[in-house]
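Below is one structure, written out as structure tokens, with a few remarks after it.
As you look at this complex, bear in mind that one protein chain is not there, while each of the others sits in place.
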Amino acid sequence: MTAVTVLYFASLRDAAGTAQESLDTAAGDLRALYDELQARHGFALPASRLRVAVDGAFARWDDPPRPGSEIAFIPPVSGG
Amino acid sequence: MTAVTVLYFASLRDAAGTAQESLDTAAGDLRALYDELQARHGFALPASRLRVAVDGAFARWDDPPRPGSEIAFIPPVSGG
Amino acid sequence: MKRFALSEVPIDVEPLHARLRRADAGACSSFEGWVRDHNDGRPVRGLRYEAYAGLAEAEGERILDEAMRRFALVEACCVHRVGELELGELAVWVGVSAAHRAATFDACRFIIDEVKLHVPIWKHERYADGDAQWLHPGAGDAGGTTR
Partner (left out) sequence: MKRFALSEVPIDVEPLHARLRRADAGACSSFEGWVRDHNDGRPVRGLRYEAYAGLAEAEGERILDEAMRRFALVEACCVHRVGELELGELAVWVGVSAAHRAATFDACRFIIDEVKLHVPIWKHERYADGDAQWLHPGAGDAGGTTR
């Protein structure tokens, strides 16, 4: 199990009911981690519409979760 | 002979030494009038690089000079 | 000095504009995004921007750096609001200066287009009918409706 912190923004935060959570995951990569959390929180957005960031930089969905890292799932942005 | 007022701007005014002059012309159209004045004042710009305006609106080079009209020869503009 | 910033308070344009002024700059273009009273035909009452601040600042800076490399600019900057905004408020300001005007138009458009595509900032709109939602462009507003 890998201990990580996950950050939620916008509609994901509303659905999760929290802006961040710490958890232990057995997911082999970030996509599997998202699928796990999507099932738990009922996120409407599929991973295909998100980007993922680790420790403040964009990352790849097939990167494995690193112990102690801060993972952010980035819904489609709407600034401007 | 047709009595007209001619306005000069920018390099044409410098060359003519005046911003406007009243004159009587026998020219059949505005191009001929310009050619006459170019010869008199030594304007460096040929009519092909100018536009002509009559009474505050752009006109055609083959329009005849109308009595009492105000004719302006418009050198290439450089605003902005 | 950073070229991109988030602001939790109303954007003060004057000092940003002043950064663009240089003796060798003959052209300046700026873009302002204002909170409009409608979106997609729905009357809007107000909105909130939320950002993933660290990543937004890094992405914004990357975009401004790219604009400085791609276009013949003298200077460029961009500030995006976060927090609650009222109708008519300035949501984002982009300004660029250059020797000649073409580069300023191209760069200004490039920056706002890229910011809207890539910087992790989200808009939460409140409508006149009491409804509200996060906007997640791309396939309808799958973010769903929240109150």
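In this document, chain identifiers A, B and C correspond to the written order of the chains, with residue numbering beginning at 1 in each.
To be clear about the criterion, a contact is a pair of C-beta atoms (placed from the backbone, for glycine too) under 8 Å apart; a residue touches a chain by one contact, two chains touch by 3 or more.
Keep in mind that what you see is a predicted model, and the values were worked out from it rather than measured.
Enquirer: Under the definition given at the start, what are the shown partners of the omitted chain?
Expert: B, C
Enquirer: For the chain left out of this view, which of C:99, C:117 or C:132 touches it?
Expert: Residue touching the absent chain, from the options given: C:99.
Enquirer: Suppose we count only contacts with the excluded chain; which residues of chain B make the list?
Expert: 7, 9-11, 14-15, 44-45, 49, 53, 56-58, 72, 74-80
Enquirer: List every residue of chain C that touches the chain not included in the displayed model.
Expert: Where chain C meets the chain not shown: residues 21, 23-38, 87-88, 97, 99, 101, 104-105, 108-109, 112.
One rule holds for everything that comes next: only the chains that are shown with their structure count from here on.
Enquirer: At what distance in angstrom does the C-alpha mean of chain B lie from that of chain A?
Expert: That gives a centre separation of 73 Å.
Enquirer: Nearest whole angstrom, what separates the Cα centre of chain B from the Cα centre of chain C?
Expert: Distance between chain centres, rounded to whole Å: 50 Å.
Enquirer: Mind checking the centre-to-centre distance between chain A and chain C? Centres are C-alpha means, answer in whole Å.
Expert: 25
Enquirer: Name the residues of chain B that each touch 2 or more other chains.
Expert: In chain B, no residue touches two or more other chains.
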